[in-house]
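Dumping the structure here so I can ask a few things about it.
What follows is chain A.
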Amino acid sequence: MPVMKGKELRIVGFLCNWCSYGGADTAGVARAEQPTDLRIVRVPCSGRVDSLFIVKALLNGADGVLVSGCHPRDCHYSAGNFYARRRLEVLKRFLPVLGIDDARFEYTWVSASEGQRWRQVVASFTSRIHALGKAPRLGEDAQALLKAVGTAALPPPPLRTLGTGKNAPLDSLKEAIKEKLPELECVIGWRQGYDAAHTTPLFIRKTEDIDKLVWGPLNVANPAVYLPRFKGGKTGIVVKGCDARSVVELLQENLIAREDVTIFAMPCEGTLDMARVNEKLGRYAVVDGVVRDEAGVVITVDGKEHRFDMAEYAQNKCRGCVNPAAVLADVAVGGAPEIPADAPVPLELGLLDAMSLEERRAFWSSRMKRCLRCYACRNACPMCVCRDHCVSDTRDPHWMTQEADVAQKLFFQTIHALHLAGRCTGCGECQRACPVGIPILALRQQTARAVEELFSGYRPGLDPAAVPPLLGYETEEQNIHEREWK
Partner candidate 1 sequence: MRIGVFVCHCGSNIAGTVNCAEVAELAKSFPDVVYADDPMYTCAEPGQAAIEAAVREHGLDGVVVASCSPRMHETTFRRTVERAGLNRYMFEMANIREHVSWIGKDREANTNKAAELVEMAVAKLRRDRPLTAKTFDVVKRVLIVGGGVAGIQAALDCAEGGVPVVLVERESTIGGKMAKLDKTFPTVDCSACILGPKMVDVAQHPGITLYACSEIEEVSGYVGNFSVKIRRRATYVDWKKCTGCGMCGEKCPSKKTPDAFNEFTGATTAINIPFPQAIPKKAVINARHCRQLTKGKCGVCAKVCPSGAVDYAMRDNFVTEEVGCIIAATGYDLMDWTIYREYGGGAYPDVITALQYERLLSASGPTGGRIARPSDGREPQTVVFIQCVGSRDNSVGRPHCSGFCCMYTAKQAILTKDHLPLSHSYVFYMDIRAPGKMYDEFSRRAVEEYGAEYIRGRVSAVYPDGLGQYVVMGADTLLGEPVEIKADMVVLAVGIEAAKGASALAEKLCISYDNCGFFMESHVKLKPVETTTAGVFLAGVCQGAKDIPTSVAQGSAAAAKALGLFARDKLENDPQTAQVDIRRCVGCGKCVRCCPFGAVAETEIRGEKKAQIIETVCQGCGLCASTCPQGAVQLAHSTDNQILAEVNALCR
Partner candidate 2 sequence: MNYTYYPGCSAGGSSADYEKSTRAVCAALGMTLADIPDWNCCGSTPAHAVDTELSAALCSRNLDMAARQGVRKLLTPCPSCLSNLRHAAKRMENPQFRARVDELLDNPAAPEFPDVTSVMQGIAAHCGANGIAAHVRGSLSRLTLAPYYGCLMSRPPEVMDFGDPENPLLMENLLAACGANVLNFPLKTACCGASYGIPERRMTARLSARILQLATDMKADAVVAACPLCQMNLDLRQPQAAKAAGARFVMPVLYFTQAMGLAFGLSPDMLGLEKLRVSADALLRKLELPPAPQGSAEGGKPCE
């Protein structure tokens, strides 16, 4: 059925069966007249409402979405709404990064006795949505809008002096691995790849493999992504600071056992942004050699020397890195690095922050058009633990269709970002893996920022014993406050 033109807007409500659905019934019994736009989906509990239902509705033409559950402490299932409150609040803070006005989504609490309150909620939300008007569809925005947006921001100077790990005690590290190897099935690290300017994962199983281990700014990959596959066996892993956070997060989620993993760590001095390095080296470049000094790397291609200073060519995440040393290690080699104070807003996110909602929609429309749905982003993500069971690859549940439109593609990115909320350590592997260079990390960064703001500065991957914020709740949330309905 089409929306009644000129009369109604499309508003979807998810109401819990016990309180809010009853409250809507009570309003009906009291003949409390309400606008007719709202369509109610009855769910057992507000905790049943996956945030993705809401995004799905909003990306597919809903002008507004309302979730209503039992008042906190009154949940029929005792705690469902406490979980919902955290997840829906994160969603509310996430929507704007997609270019969706967060005023189009609201959640509230209405008890079965509160017919009048329900009427007020419906009236107020409907008039809010009418004031916002029909929601613009993704891809409808003029391309011209995008021209005004500066998308090529200069990377900011690093927080600390980055280096190339030239003087790192690699030999001590190798010594330590040698000592532990007999107890381990495998130790994961890096080795030289197809040429001297690229590295590839190394799986040390025998003593002679140890010498293949390399260390330096070319070790861009996050080895933690391979760790869950060794579940059950004794595994060692060599980590940079950022990789260690992924390992901690995997421990926190019981995806690997602490006693099964041996962490070898060396302080990281930064890694190179290989996308920009490769661009400068040019296609089909044949690398003759790589020489590094303290401040940068010189790569010789076809006899021509290219210098890459760390200050200029380091990855964005390394510029704002505040965890250069591993937060958790069994064997830590090398001294204590200087640890910068607070992390700045990540570059990718800052870029989105500077845009209006319309510009963000235009930005994602144009960028996501290039998406191949290759899922390299997913495969590179150390926290993507569903592996062969990703919801994007199945019809049961059927979240994603086969259509190749921008909404589907962006919806997949939303699934990934929301599944990572409170779990993403910001390693940036998703974006690094993207063959068409879409800055998708920004979406994950926004969930991380929302989680950090809402849950007293919580940052994933720092404490293996912490409860992930979206798998817990407080009866009185410090930073989530009930919004008033007038």
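How these were chosen: all candidates are chains of the complex that A comes from, given by their letters.
Just so we're on the same page, contacts are C-beta pairs under 8 Å (C-beta built on N, C-alpha and C of every residue); 3 or more make two chains touch, one makes a residue touch a chain; residues count from 1.
What you see is a predicted model, and the numbers here were worked out from it, not measured in a lab.
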| item | value |
| --- | --- |
| Candidate number, among 1 or 2, whose chain touches chain A in this complex | 1 |
| Residues of chain A defined as touching candidate 1 within the complex | 1, 4, 7-8, 10, 12, 17-18, 21-22, 24-25, 27-29, 31-36, 39-45, 47-51, 53, 56-57, 60-62, 70, 73-80, 83, 87, 113, 119, 232, 253-255, 385-387, 389-391, 394, 396-399, 419, 467, 471-472 |
